[in-house]
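Below you will find the structure I want to go over with you.
Coming up: chain A.
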Amino acid sequence: MAVMKMTKLTLGPIAYHWSAERRRDFYASVADEAPVDEVYLGEVICSKRAPFQEAELPTIIERLERAGKRVILSSLAEVMLKRERKATEDLATMDSHEIEINNAAGLYARGKQPHRIGPFMNAYNEATIKWMADQGATHVVLPTELPFPAIDAATQAARDLGLGVEVQVFGRASLAVSARCYHARAHGRTKDNCQFVCEDDSDGMPLTTSDDRPILRVNGIQTQSESYVDLMREVTRLTGNGVTHLRLMPQAVDMVAVAQLYRSALDGSLDLPEVEAMLRQICDKTPLSNGFFYGEAGYRRIATASPA
Partner candidate 1 sequence: MTANTDPVHRPRLPGQRPVARLSAAIVQPVLSRVVRRVAKSHPSLFARLGPHQKTDYIIDPVELPFALHLRPDPQALIFRAVPRDLAPVAGAAIRGRFMLLLELVDSEEDGDAAFFSRDLEVTGDTEAVVRLRNALDDVDGSIAEETANMFGAPGRAILARLRRSYPAT
Partner candidate 2 sequence: MSLAELICPAGTPAALRTAVDAGADAVYCGFQDATNARNFPGLNFTPAELAESVAYAHAKGAKVLLALNTYPPAGKVDLWRQAADTGARFGVDAFIVADMGVADYIARTHPGIRLHLSVQAAASSPEAIRYYCENFGVKRVVLPRILTIPEIREIRKEIPCEIETFIFGNHGLMVEGRCSLTNYLTGQSTNMDGVCSPASDVEYVRHDDGSMSSQLAGFTIDCFGPDEKAGYPTICKGRYAAPHRPEGYYAFEEPISLNLSRLLPELIEAGVHAFKIEGRQRSKSYVRNVVKAFRAAVDDIRAGREANIADLVALTEGQKQTQGAFETKKWR
């Protein structure tokens, strides 16, 4: 139990193009009510969206820190254009906050200054984690598709090096990123002329197969899973093996409630079946999945016996 009490709940960066107002309200409620310890902020997916958030960012940071949350700033996953290179370099040379790096361009700019390794950095194994630790990484977010035996081995290695280890336990999985904007494409536009149509889909734009089976979500240049990853049942295995941080990705559901449920699961203050039923209700019709954890197809929900 002592181990579990130390486990931190984090809120990952918002992947979607939520309006400034929505973000402000969202983080106000997170600050006041969500039992998360750390919050990642910053635009990770699309550099065109970044200016919309930057104005609000100082206020949001202040609001969260006042509520006792630790704020980490995340860098772009894709860095190609001048403005993306500039934004990455600017973030990497900041020293006011911890930063999470999601692209090798950020690693280059950061040098050996301390930093966190984001989920887009492909820290799949102990050799890579060792390399990253030697370059100043203090914390690593493991790839969402990593199965448990690899999570276990990577965690052991990272902990031995004194690194924090984070695993996404809730929210849509990032399955791919591209140079092309698929939101713009769906509306017959190009990325340069997108008119921010992605703002209309606060939980991603659903794609269904020709036989009406929901399959994926489009979020600008990113492709996400249709299902929300949900590792509620696996939480004790993760924390028991040394994972220090559990990440919740913001979705268009009651995230305060999601955080509270995960906190209860960590504390053992509510029975697992009860917590699961409540989470199921919050997520409405969205399927929940844990396939990656078991080395199965990611969209699958693998039934397991309740952990002892």
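Going forward, a residue touches a chain if its C-beta (ideal position, glycine included) is under 8 Å from a C-beta of that chain, and two chains touch if they have at least 3 such contacts; residues count from 1.
Inclusion criterion for the candidates: all candidates are chains of the complex that A comes from, given by their letters.
Note that the structure is predicted; figures quoted are calculated from it, not measured.
Asks: Which option touches chain A in the complex, given 1 or 2? Just the number is fine.
Replies: 2
Asks: Which residues of chain A touch candidate 2 in their complex?
Replies: 77-80, 84-85, 88-89, 103-105, 107-109, 120, 122, 124-132, 135, 143-147, 149-154, 157, 173-182, 185-187, 190-192, 205-213, 215-216, 218, 223, 225, 291-292, 295-300
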